[in-house]
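What follows is a short report on a single structure.
Complex shown without one protein chain; remaining protein chains in place.
On to chain A.
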């Protein structure tokens, strides 16, 4: 079920990006298209921040989490102000959007890592088990 939801969400992202890109090539550049490209850009920036922060603060989870949140918040504020996502006096609105996205992405990341660790541990256990023919 989880895999099905994951694949569906991935497919929906591909559909949105491809349809927007084709519409951009064939028709006029609309505000909707602009917004989708900006979201793609912010996702690229967010992942760059994620990897950079994980590289710097690999030994302190709390530092990593706080720093990542702050840098992403600042990035969205800057990009948002430039592109007029919100009125400057209502800048705090960005927290309302970013916090749930950040938490959801973090939970997904943790679940994925745990799954990877389980498969690595399983493989390591297989390695230490002596094959039957060696016991003969």
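As a working rule, a contact is a pair of C-beta atoms (placed from the backbone, for glycine too) under 8 Å apart; a residue touches a chain by one contact, two chains touch by 3 or more; residues count from 1.
Note that in this section contacts and distances are computed from a predicted model.
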Protein that the absent chain corresponds to, by UniProt name, given "MoxR family ATPase", "LytTR family transcriptional regulator", "Hydrogenase accessory protein HypB" or "ABC transporter ATP-binding protein": "LytTR family transcriptional regulator"
Residue of A:17, A:54, A:71 or A:105 touching the missing chain in the full complex: A:54
Options A:19, A:93 or A:110, residue touching the unrepresented chain: A:110
Interface with the undisplayed chain - residues on chain A: 51, 54-56, 58-59, 61-62, 65, 109-110, 113-114, 116-117, 119-121, 123-125, 127-128, 131, 133-134
